[in-house]
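What you see is the complex with one protein chain gone and the rest in place.
So, chain A:
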């Protein structure tokens, strides 16, 4: 699922509107929601997993371009939090309190099956130990990274 989401941040004082527009281009067909969720939602804060660590984005944030590594993206809306697991992506924060998040895959956390994650982790660990070429080692390493991130996202 490819996602580009535009998040605009509200601040109660300046009353600018936050829009979250997710536009997943779903290639995985088990999406229960039908693909396009181009809705505009008011959100208060978004926490993104930047390469330098978790970054909280609030209204009035300075304009930034940041690369994100895979991890959990959480969208805080009033008292509710929705969490998504995103693959590596980019976030552009514009000066007018709009933020664009462009990710290749974004999955709500409750769609992920814990058992499959565990199994995948074991598989890839095994593949790494039995890997011979550099390419296989790299692929196995990537698999391990993704699965352990998924694991920590689900448990943490």
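To be clear about the criterion, a contact is a pair of C-beta atoms (placed from the backbone, for glycine too) under 8 Å apart; a residue touches a chain by one contact, two chains touch by 3 or more; residues count from 1.
The rule is simple: contacts and distances are computed from a predicted model.
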item: Per UniProt, the name of the complex member that is left out, chosen from "WD repeat-containing protein 73", "Signal recognition particle receptor subunit beta", "ATP synthase subunit gamma, mitochondrial" or "Exosome complex component RRP40"; value: "ATP synthase subunit gamma, mitochondrial"
item: Contacting the left-out chain in the complete assembly, out of A:44, A:100, A:123 or A:139; value: A:100
item: Touch criterion as defined above, residue of A:66, A:86 or A:117 at the omitted chain; value: A:66
item: Of A:50, A:112, A:131 or A:154, the one touching the omitted chain in the full complex; value: A:50
item: On chain A, residues whose C-beta touches the chain left out of the figure; value: 2, 4, 6, 21, 23-27, 35-36, 38, 50-52, 55, 62-67, 90, 92-95, 100, 102, 104
